[in-house]
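Here you go, one structure.
Every protein chain except one is present and positioned as in the full complex.
Right, chain A next:
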Amino acid sequence: MADENRIQRPLSPFMIGPYYRPQLTSMSSILTRITGNALIVATFAMVWWLLALAAGPEAFATAEWWITSWVGNLVMLLSLWGMWYHYLAGLRHLAFDAGKALDIPTAEKLGWACIYGSVVLTVLTVLLFWI
């Protein structure tokens, strides 16, 4: 069994909370996780749409109505931004994995590049498909 008289070892505090000031590096990192996991919502919608397409015109009309309703459009728009953010942050992660761009000024520049870049790419995608 676990020893009750365990040594109280210091714990590393979580990056979000009272111990650390919010920083671009930590915030852009947690946002990668949030956007990546949130994309499961768009995946559900996409698989539902495909199943409806396979099932026939009536099921397809229902799915399409929901996905292109204002709620569906909002979810799709947010997912689109999340996808582009996760995409750019993922590319940045590949650079970090290769041991590149790890100094703070470069990492912060790339953080802003992910944020602004994802907004620009989202606007371009919307212009391409919705207009």
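One rule holds for everything that comes next: a contact is a pair of C-beta atoms (placed from the backbone, for glycine too) under 8 Å apart; a residue touches a chain by one contact, two chains touch by 3 or more; residues count from 1.
Keep this in mind: contacts and distances are computed from a predicted model.
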item	value
"Succinate dehydrogenase hydrophobic membrane anchor subunit", "Radical SAM core domain-containing protein", "proton-translocating NAD(P)(+) transhydrogenase" or "Type-4 uracil-DNA glycosylase" - which is the UniProt name of the missing chain	"Succinate dehydrogenase hydrophobic membrane anchor subunit"
Contact set of chain A toward the excluded chain (per top definition)	33, 36-37, 39-40, 43-44, 46-47, 49-51, 53-54, 57, 60-61, 64, 67-68, 83, 87, 90-91, 93-94, 97, 125, 128-129
